[in-house]
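A single protein chain has been removed from this complex, and every other one stays in its place.
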Amino acid sequence: MAPILEINNLFKNYGSVEILKDINVAIEQGDFLVLVGPSGCGKSTLLNCIAGLEPITSGKMAIDGQDMTNVSPKDRDIAMVFQSYALYPTMTVAKNITFGMKVRGIDQAVQDEKLAHVAKQLQIEPLLNRKPGQLSGGQRQRVAMGRALVRDPKLFLFDEPLSNLDAKLRVEMRTEIKALHQRLGASMVYVTHDQIEAMTLATKIVVMKGGVIQQIGTPAEIYNRPANLFVADFMGSPAMNLIPARTKANGKGMQVEIARKDGDPIMLTDTRNRDLPENVIIGVRPEDIADASIARAGETQEADCMIDIVEPAGADTFAVMQLGGKHVTARLHSETSAAAGASQRLTFDLGKVSYFEPETGLRLN
Amino acid sequence: MTKWLEENTPKLVLAPSFIIVLIFVYGFIAWTAWVSLTRSRLLPKYEIDGFIQYDRLFASPRWDTAFTNLFVFGFLFIVIAMILGLILAILLDQNIRTEGAIRTIYLYPMALSMIVTGTAWKWILNPGLGLEATVRGWGFETFTFDWLVNPEMAIYTIVIAAIWQSSGFVMALFLAGLRSVDQEIIKAAQVDGIPTWRVYTAIIIPSMAPIFLSAFIVLSHLAIKSFDLVIALTGGGPGYATDLPATYMYAMAFSRGDIGQAASSAMIMMMVVFAIVVPYLYSELRSKDG
Partner (left out) sequence: MADMSYTPTQTGSNVGKIALRWGLYLMLGLFALFYLMPLFVMITTSFKSLEEIRTGDLISLPREVTLDAWRTAWSGACTGIQCEGVRPFFWNSVLIAIPAVFISTLIGALNGYVVAQWRFKGANLFFALMLFGCFIPFQVVLLPMARMLGLMGLAGTIPGLIFVHVIYGLGFTTLFFRNYYVSIPSELTKAAKVDGAGFFRIFWSVFLPLSLPIIVVTVIWQFTQIWNDFLFGISFSQAGTQPVTVALNNIVNSTTGIKAYNVDMAAAIIAALPTLFVYVVAGKYFVRGLTAGSVKG
């Protein structure tokens, strides 16, 4: 079966400015693709190109095996949910949802039936005769979803649909979208700048920066094996600790040396990796630094560290220290004995660390 | 084909307007500019003959009067209308209960045709039966107010009528400007104990610079285009004492049959407008892009 969406060598320029550079992505039926990156990275432009709302400069794009490169949005069999919801202000909720079908000349009876079905699914039946101006943010969001759902398209496109909602509602709607995706088995492309949204929703993530794809992968791949320093830093909260270090081969593997503010450097031994250059940046997730007293299984190495700040956050307690000239955060158990200004014995899980080349920022292991 | 049509509909929709503007605005300006460089009289000629029309124009005492009048009229009209408009706006900004009604009264002349305005003021300023006669009837036998028929003073009657018509509009502009000033700044000044008049002179009015500029542009534009008012109020007279470039141009074009003079005077008007409007439009469009 052909991929539901396939993009090959896509370039997009505004005048002489390159917005998107050599984009190649493909997803299968039922995939939930999330385009994530900081603002201005080109993710929304890419979504608009997929929708056909922006012409592309060069490259090819196919939906369900059919070439769509020069096809107008209405013939791409897509539906889209916008950041501002873009509900037609003068139409009722019902008319908003059926407008697309009306334009396409679909039978009134079919329209009514589909409207009723979608309204029930999204629990917006009582709102059908209201105008968008009379709805709350969350209700508008639902109507915008309804307008997309009723079309039953090959591909759903979402352009930061949750960014205008307050924090609590955003989490609720996120869960609902996930449930919807699982129930419908539909193919979706979703743009967000929120890496948590990306991680929770996606079956496949594309991380973008400056119009270039940095990495494509499952959420686990992106999280555990970031392709470069940018992805490592962008995905995850608190961010991955990126610490300058020196390595040297020894009998068991590589010896990793991390400078400390006061005292001797920390020496850790990594038995899994070989042939690392002398200067590297080691990337350690906060959860891979733990209390030695509550040690876990894994390829752990222990060291004493001077804790500068302790931030209790309920389930976890974050401890901040200085290593290799950087602030390093450890996600410790809430019952940790770590205290600011005191030394604490910590374990580093070297089985999960990433190494990056300091100049290029590329992953080494 | 349908694809092409679909993609180019917006351009096709703009095309007629674009062509019309190109021909009827820019083409016509070019035509007038061209003809102003020829010896055209009753009929247009198209052989360029230098600046002869402009030489004639600036040698003409009538144009001299018209051009001088433009600056006298324009200066007084703009300055007084702005001051009056500002005063009215500030007076109205003091939580006046009947503000809506008063604003309506101040602004209604703007809805009238200049011809109507001219007709009304011509009657009021008529020395035989108007204001002069009325005041004399009250017992002030020596009162004279004959500006309308006095070549030295007639231009000021046009200033009066023009101010009557447009100052309410300036007030509306300024009032909108006053209301758009950040209320928190004003509150902060009041908390600091700064007197109201100082709040106006030191904070509010300086922050309205763009509104002053807008008002200036609109009023100067009105002044240069003033034609109807002169025709209705004085007919350009006595003699040609109240001619403005607009009436001069019209007289040359339609009663004297001197197309060359009409074209060259129109070009001068246009240049005066451009000198004022182009920098303004340029800065407006630029600031929009940014």
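Think of it as A and B in the order they're written, each chain with its own count starting at 1.
As a working rule, a residue touches a chain if its C-beta (ideal position, glycine included) is under 8 Å from a C-beta of that chain, and two chains touch if they have at least 3 such contacts.
Values in this document were obtained by computation on a predicted structure and should not be read as measured data.
A.B. asks: So which of B:72, B:110, B:153 or B:189 would be touching the chain we can't see?
C.D. replies: The missing chain is touched by B:110.
A.B. asks: I'm checking contacts with the chain that's been left out. Which of A:10, A:63, A:78 or A:227 qualifies?
C.D. replies: Within the whole complex, the residue contacting the unshown chain is A:78.
A.B. asks: For a quick check of understanding: of A:9, A:24 or A:90, which residue touches the chain that isn't displayed?
C.D. replies: Looking across A:9, A:24 or A:90, the contact with the absent chain belongs to A:90.
A.B. asks: In the complete complex, which positions of subunit A touch the hidden chain?
C.D. replies: 48, 51-53, 72-74, 78-80, 82-84, 86-91, 99-100, 103-104, 147, 151, 157, 159
A.B. asks: Tell me which stretches of subunit B touch the chain missing from the display.
C.D. replies: For subunit B, the residues touching the absent chain are 6, 9-11, 13-14, 16-18, 20-22, 24-29, 31-32, 35, 44, 88, 91-92, 94, 96, 102, 104-117, 119-124, 126, 129-131, 133-134, 137-138, 164, 168-169, 172-173, 176, 211, 214-215, 217-218, 221, 224-225, 227-228, 231-232, 235, 245-246, 249-250, 253-254, 259, 262-263, 265-267, 269-270, 273, 277, 281, 284-285, 288.
The working rule: only the chains that are shown with their structure count from here on.
A.B. asks: Indicate the whole-number Å distance between the mean C-alpha point of subunit A and the mean C-alpha point of subunit B.
C.D. replies: 59
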